[in-house]
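For this view, one protein chain was removed and the others were kept in their places.
== subunit A ==
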Amino acid sequence: MRGLAWSRVQLLLAAALLLAVLAALCTGAFFFPPAQVLRFAGQSLGLVAEGEDTFERNVFLMLRLPRVLLCGLTGATLGLSGALMQGLFRNPIVEPGLAGTSSGAALGASIVLVFGGEATAITAPLGAAAVPAMAFAGGLAATMLVYRIASVFGKTDVLALLLAGIAVNAACNAGTGFLSYIARDPQARSITFWNLGTFTTANWPGTALVAAIFLPCLLIVLRQGKALNALMLGEDDAAYLGLDPDRLVFRLLVLNTLIVSVATAMVGVIAFVGLIVPHMVRLLRSSDHRFLLPASALIGATLMELVDVLARLVIRPAELPVGIITALIGAPLFLYILLLHRRRLAG
């Protein structure tokens, strides 16, 4: 892959994502042959006459399709966010959860799961949307708190941000831990499952919301590749190149918080993807952000689709939480790429 031009690699990655999406559309508790998937698409566009398989079509259009799309969007979100955060903090072990977003979201969700939607006046009218709404509020609040604490030490002090993130994460985790401790058994189980992440609850409104937030943010972030490269030199040097590092970091962190909060609110906490995907991209080709950012989004989405296919197949017709599988296959995959890279450097 090293010999190929960036654009070629991007095309290859896009093709891989397309294949993964197709596989995800076809497989699961229901198996839809590719020809049937195409026919459903044709029927929805009015190109093909209605068939006799209306039930299958309903399952495909109402359950499978939004799920596959939400899954891809979430993977892309986590991959992009990982690349973005590692760039902003100039630290390769940073992941999207570090700024408090995931743990804050988990705390918000746990409050609803333990006390019910009626617990607060705000969530009562939301019904089933109370969990994602509170998760979003929790994720946002925790991340804002992290930035607020860090800004006491000076706006662009990344070390202060990391440390504040660790502190807020610990506090949120303690809150979630306390809630699951006092919870009755079924509620405690709901918290555990939420913390493992799942795409089972995917529906069109949720998927549309994630897409509406993520896609514009993606376009904005992709244009900042060059600026992020400059930032890698250090904030002072970036300033000499005519950038305003404070403004850049702040703007990108706001976008990052937004996309991660929305995705986490919909699917729960999915660890590891945001951490390893950018490393995969770096090892594959380059750490230039103009390449790293889009490639991380593509690989993140592909990986997530494949993981979700596994989650749906392993104990069919039941499902595993995806969070279990991301770590299970993510870790060895990551190690394999790392070893490959080592060998290449040695040879």
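Rule of thumb we're sticking to: contacts are C-beta pairs under 8 Å (C-beta built on N, C-alpha and C of every residue); 3 or more make two chains touch, one makes a residue touch a chain; residues count from 1.
Methods note: contacts and distances are computed from a predicted model.
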**OP:** Assuming one chain is omitted from the figure, identify its UniProt name from "Sarcosine oxidase subunit delta", "Tryptophan synthase alpha chain", "Iron complex transport system substrate-binding protein" or "NADH-quinone oxidoreductase subunit L".
**Re:** "Iron complex transport system substrate-binding protein"
Original post:
Considering the whole complex, which of A:G46, A:G242 or A:P317 touches the chain not shown?
Top reply: A:P317
Original post:
Of A:R189, A:R223 or A:R342, which sits in contact with the chain we cannot see?
Top reply: A:R189
Subject >> Per the touch definition above, residue among A:G28, A:G100 or A:P294 touching the missing chain >> reply: A:G28
**OP:** With the full complex in mind, choose from A:Q10, A:S151, A:T201 or A:S287 the residue touching the hidden chain.
**Re:** A:T201
Original post:
Which subunit A residues would touch the chain omitted from the figure, given the whole complex?
Top reply: 28-30, 55, 58-59, 62-64, 67, 127-128, 131, 180-181, 184-186, 188-190, 192-193, 198, 200-201, 203, 312, 315-319, 321
